[in-house]
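Below: one structure, written as structure tokens.
Omission of a single protein chain aside, the complex is shown with its protein chains in their original locations.
Chain naming follows the written order as A and B, and within any one chain the residues start at number 1.
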Amino acid sequence: MRYFLKKFAALMITLFIVSLLAFLAFQVIPGDAATAKLGTEATPEKLEAFREEMGLNGPVLPRYGRWLGDFFSGTMGRSYTYDMTVRDMLGSRIAVTGVLTAMSFVLVVLIAIPVSLLSSRKPNGIASKIVSAVNPVVMAVPPFFLGILLSFVFGLILKLFTPGGYISYSESVGGFLGYMVFPAIAIALPKSAMTIRLLRAAVFDELEKDYVRTAFSRGANGRRVLYRHVLRNTLIPLITFLALTVADIVASSIVVEQVFGVPGLGRLLVSSISNRDFPVAQAVIVIIAFVVIVLNFLSDLIYRRVDPRVRA
Amino acid sequence: MLDIQNLTITLNMSGDPVVRDVSLTVNDGEALGLVGESGSGKTVTALTIAGLLPRRAMTATGEILLDGADLLTCSRDALRRHQGRDIGMIFQEPMTSLNPLMRVGKQVEESIRIHTNATKAQRRERALSAMAAAELSDPEAIYDKYPHELSGGMRQRVMIAAAIITDPGLLIADEPTTALDVTIQAQIIALLKRINKEKGISILFISHDLSVVRRLCTRVAVMQDGRIVEQGDVEDTFSNPKDPYTQKLIASIPQRRKRNE
Partner (left out) sequence: MKKKNYNLIIGTVITALMVSLILVGMIYTPYAPNEIDGMNKMAPPSVQHLLGTDNMGRDIFSRVLAGAGTTLLIAVCVVAIGVAGGLLLGALTGYFGGWPDLILMRVSDVLTAFPSFLLALVVISIAGSGKYKVIWALGILFIPSFSRMIRAEYVRCRDQDYVRSARLMGASHPRIMTAHILPNTMPVLLSTIAIGFNNAVLAEASMSYLGLGVQPPDASLGRMLAESQSYLFGAPWYAISTGVAIVLLILGFSLLGDGLSRRRAVYDA
């Protein structure tokens, strides 16, 4: 319990620091947002009016405080580029990216775990050799290229979907999911390859250990040894890796959303950066950062629950 | 119980045979010591008897007869049936030889789980009685513990319990006391002796430590460079070693010196 509280406090502090850093990065460092938006030709009065309106005057800390308040209360600030609150701009994008991330994660688990286990039972078997050969290649394909290939093969040739023709879930849930499958696969395949590599390496490592020999000496067959003994010993590195993977999935989705024209956080981030619309960019980064940090915290907790040696 | 005839083993990786024309016998209810230095081939012999050396990684000729059944030529399934049920094995390092993430009781039960259809309750009962036979002081409490929560001596007792739970005919012990403190060593040796006498389980005791072998075993075989150079009754061999290598081994045992009163 004490450990949990300690870690929770650390979590809160980290979140605060990250949000402060993001604030500094986006609101303070870039310099005068008024000139950036209105241009150098604008009159001093207009510039001043803009600054007043956006609350850009005054010392840093109160501005941060106000931003924090905005963030949690509702509006999350106003966009520089569009006449909307950041909140409105975020809209349903969080949900869309959330679904994409969740689908990708599920796919990674569904692909990586069976492939790893089935191919590592016999380290010198054919399945194992095929996986060893194919895996690095799949890992080397960037998600956005894979997305383009998928668009080409499944979209243009097989006509299973229309690339770029995003279907929102308010139109049709089935259509939405059916469309999202493809970006999810583009993200999931390379990540599964990485997970497979990790899991197989972990399994092969464990198979060298003494307790495996003991299990065989009692008459256990290969399957029993793998599933009842080795698997639980590989869970620990697996869990930490999967937590990191979610963060990676989120990062990949930024690019993949662009490929498929999915209106998620990623596309919003990219466009807001291009437009130098800092409040929006900042909000997106903070949201993503929060998710990543919380996930790490959770995986740390799970890790401690699973490994009895650490519990002591 | 165990009859090995002309066993020669060559590992695929190396060139020369590591075990050459070895013949030895462990009679029913007997404790045979297999002595030699590292590289003598004694561990390879033990692992081959226990079926733990993958068949495709070696070439073996000769016979290993366990109560008549040849372990070298029987099917893989048949071999697995012998493992754990008719042959039990304990190893040198009890910490790494136990699964760190599995409770000790479950590990003791494992052979029963594999070879019989006993229910959960039956398994637990048999595990507890095996642990008691291995002289663990509070089997019920220890049953739920993890290996890292136990001392070295207790872990070795757990391994022994796990090995004898099926009442095997043969127990192979590969240097089980080398990694233990001297006082614990003595206890484990005494335990093994008791198991040998009371349960009639034959023991093949592998060690490089002659003095330990002397305390436990009735017969001894000495291995050098893959060959058996001397085999016979323990006391006879100690008092009258015929082979020069055996003589050297005996001479190198540190003698206890009497204190001057």
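One rule holds in what follows: a residue touches a chain if its C-beta (ideal position, glycine included) is under 8 Å from a C-beta of that chain, and two chains touch if they have at least 3 such contacts.
All of these numbers come straight from a predicted model, not from anything done at the bench.
Displayed chains that the missing chain touches over the full complex: A (touch as defined at the top). Interface note for the absent chain: among A:Val141, A:Leu177, A:Leu235 or A:Leu301, the touching residue is A:Val141.
The chain omitted from view is touched by exactly one of A:Ile111, A:Val250 or A:Ala283, namely A:Val250.
Interface with the hidden chain, as seen from subunit A, comprises residues 14, 18, 22, 25-26, 29-30, 136-137, 139-142, 144-145, 148-149, 151-152, 156, 163, 244, 247-248, 250-251, 254-255, 258-259, 269-270, 272-274, 276, 278, 281, 285, 288-289, 292-293, 296.
As a convention for this text, only the chains that are shown with their structure count from here on.
As a whole-number value, the distance joining the C-alpha centres of subunit A and subunit B reads 52 Å. Partner subunit A is touched in their complex by these residues of subunit B: 50-52, 80-85, 87-89, 91, 93, 96-102, 110-111, 114-115, 146, 148-149, 159, 162. Touching subunit B in their complex are the following residues of subunit A: 209-211, 213-221, 224, 229, 232-233, 307-309, 312.
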